[in-house]
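A short worksheet on the structure shown next.
After this line comes chain A, so read on.
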Amino acid sequence: MAKTESTLKNMVLTLLVITCVAGASLGFMYELTKGPIAAAKAAKQQAAIKEVVPGFTNNPGDEMYELTSKEGLALKLFPAKKDGELIGVAIETQTNKGFSGNVKVMVGLKPDGTIINYQVLEHKETPGLGTKMADWFKTDKGNQSILGKHPKKNNLTVSKDGGEVDAITAATISSRAFLDAIRVAFDTYTENQSSQPAVTNTSTEEGGAE
Partner candidate 1 sequence: MLKTFSLGGVHPAENKFSAGQKIEVLPVPEQVSVPIAQHIGAPSEPVVAKGDEVKVGQLIAKSTGFVSANIHSPVSGKVFKIDDIIDASGYKRKAIIIKTEGDEWDESIDRSEDLITEVTASPEEIIKKVGEAGIVGLGGATFPAHVKLSVPPGKTCEVLILNGVECEPYLTADHQLMMEKGDEIMVGTQILMKALKVEKAIIGIENNKPDAIKHMSELAGKYPGITIQPLKVQYPQGGEKQLIDACIGRQIPSGKLPIEVGAVVQNVGTTLAVYEAVQKNKPLFERVVTVTGKSVSKPSNFLARVGTPLNQLIDAAGGLPEDTGKVIGGGPMMGKALSSTEVPITKGSSGILIMPDEMAKRGKTEACIRCSKCVSVCPMGLSPYLLMTVSDKAIWDRAEEEKIMDCIECGSCSFTCPANRPLLDYIRLGKGKVGQIMRSRTK
Partner candidate 2 sequence: MNQWNNFSKGFFKENAVFTLLLGMCPTLGVTSSAIDGLGMGLATTFVLVMSNLVVALIKNFIPDKVRIPSFIVVIATFVTIVEMTMQAYVPALFDSLGLFIPLIVVNCLVLGRAEAFASKNNLGSSVIDGLGMGLGFSMALTMLGSIRELLGSGKLFGTIIYPEDYGMLVFVLAPGAFIALGYLIAFINQVKKEA
C-alpha cells in the first residue's frame, strides 16, 4: 500500500485525527477514573488519620481546616471526634529542615497536646538512615519513643541538643527535622486553639475539652 504523501493537508489531517481520537479516549478515561482517583486519595488520607488518632466516628476529612504556622508553613488539621466529642486532632505538618528537603508528617494530638501517634507521609531522607523515622520514634527502646509525651512537659529535642529523645543513629539531622515538624504542629495547634473553632461549624465543646 502506498504511503500517504507529506502534503500539508495530509499532515494536518492525520495529526488532527490522531489527536482528536487520542483526546476523546483520554477524556473518556479521565471521566472514568476521576472518581476512583479521588477515592484513592481520600482513602489514603483517611487511613493516615485513622492510624494517628484511632477511634473516631466522624469524617475528619470533611471537617478539615488549615492553619499557618509561625514559620509560614501551611498545616492541615483534621479534628477526630467520637460521637461528637473531640478525641484528638490529626495534623498534617511539615518541616524543611530535613537532610534532603521537606519532611511531611501526620501527627495525632490529644486535645491537650499529648502525642497519640504519627505517620511519616513524605520525605526524601537517606534510605536506611532518615527513613528509619517511620518507626524509630514509636519504638519503646531507650528514649526513642515520643508517643504519649507532651511537647510542653517533655523536652522533645534530641539528646545531643540537650533534649530527652534519642536521635536515630547516624541521622541526627533527620531526627531533628522530624521533631521540628512535631513541634510546629503542636505550637500551631495550641496557639490557634482559641480562634479555630469559628472556622468550622463544630460546637464550642472543643475549647472546654481542654
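How these were chosen: all candidates are chains of the complex that A comes from, given by their letters.
Descriptive notes on the structure:
Just so we're on the same page, a contact is a pair of C-beta atoms (placed from the backbone, for glycine too) under 8 Å apart; a residue touches a chain by one contact, two chains touch by 3 or more; residues count from 1.
Note that the structure is predicted; figures quoted are calculated from it, not measured.
Touch between chain A and the candidates 1 or 2 in this complex is found for 2 only. Here chain A touches candidate 2 in the complex through residues 1-7, 10-11, 14-15, 18-19, 22, 25-26, 29-30, 32-33, 35-37, 39-41, 43-44, 126-129, going by the rule given at the top.
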